[in-house]
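Okay, structure first, notes after.
Missing here is one protein chain; the remaining ones are kept as they sit in the complex.
Take a look at chain A:
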């Protein structure tokens, strides 16, 4: 697979943009999660309004074989509704925090979607035939008078317009006191884990009325609370291994074979803090917002506020690679604290071959890092550069006194335009970038 960018043989170009163009963005339409399925054929998005939209990749056009097909809407359904916990007088948001696809085992597709409290298993299936010629009911569905039936016939399947149905098959509820931040499907394809601020539960897909609590970091005295769980993920190949990150910037790898309750980690990943960089906000910027295993399973990647780090699972004392996403924000932390941007939780993702990583930033910028060449690039998801097959121009943020042409100064960055969620196709160089209420799809242009 080609690298990130910059070479003569690889460039990113605009493919599609989904979503309204209106300047007035409804909060419910803000995309809160993006996920490709295992084959890359389907792309799911969840939004703050509890809605899930699934896009399907169309086959390449015969007329333009050099271009990949487009993603078109495949299914839309309301996954979660707002709820109210009367006992605790709390409103439960319908915002979709995470979507995770299950490996496809038959014609239907399954995905898990979760809000703060409840996880749901959805089945997305196609129907392109329907039975006609029932004996007991008319074509419009009305029951026929049994006394008027004089003969029997065998119903036949007739083709119909393709209809995609989404139906909730399982609802996993009432297992989390705190806000769910992660779900992850295990490699055994039978279990999955869900993590909230203080606990991680292990579920079986078929059992909804109970789950196993495998991590519990809630202290006996809450006044002693010093950290929370921020993300968790199952190992891609070893079904007994999972990791979870914390607000203190640490990652713990646990082996479920060791004990029923995995409070004692098998490995503890932490990079010592640089005392010279200590500030009022050290704890905030060191909090890990996302953790992702590489496809190979040998590495994992963590995202904190200013950087992305790649860890070798065999080395716990420091990451093997560190990439600065927007170091120029370090001097702006006070302002970012005031406007709450410092609490933004950026996600990160690997490409299919684990040779590149991607994460978002502000001003609708997103960053890619090539692990082999150590080159990085900043691109922008904007309507202005959304012409079909238009090549994306690298962007640069000016940090010094003199600003070059086409550079943007730090003070000009729009912190309301943030890219928190990105996804990389598991096989091809196709990326999905969520910019507020718009979903941008970019692909490589092979010259």
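Assume a residue touches a chain if its C-beta (ideal position, glycine included) is under 8 Å from a C-beta of that chain, and two chains touch if they have at least 3 such contacts; residues count from 1.
Convention: contacts and distances are computed from a predicted model.
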{"item": "Per UniProt, the name of the complex member that is left out, chosen from \"Spermatogenesis-defective protein 39 homolog\", \"Immediate early response 5-like protein\", \"Large ribosomal subunit protein uL3m\" or \"Proteasome assembly chaperone 1\"", "value": "\"Immediate early response 5-like protein\""}
{"item": "Residue among A:45, A:113 or A:230 touching the omitted chain", "value": "A:230"}
{"item": "Candidate in contact with the missing chain, chosen from A:16, A:125, A:187 or A:247", "value": "A:247"}
{"item": "Absent-chain contact - pick from A:77, A:212 or A:281", "value": "A:281"}
{"item": "Where the unshown chain meets chain A, residue by residue", "value": "88-93, 95, 116, 177-179, 181, 197-198, 221-225, 227-228, 230, 247, 278-284, 287, 330-335, 337-338, 340, 343"}
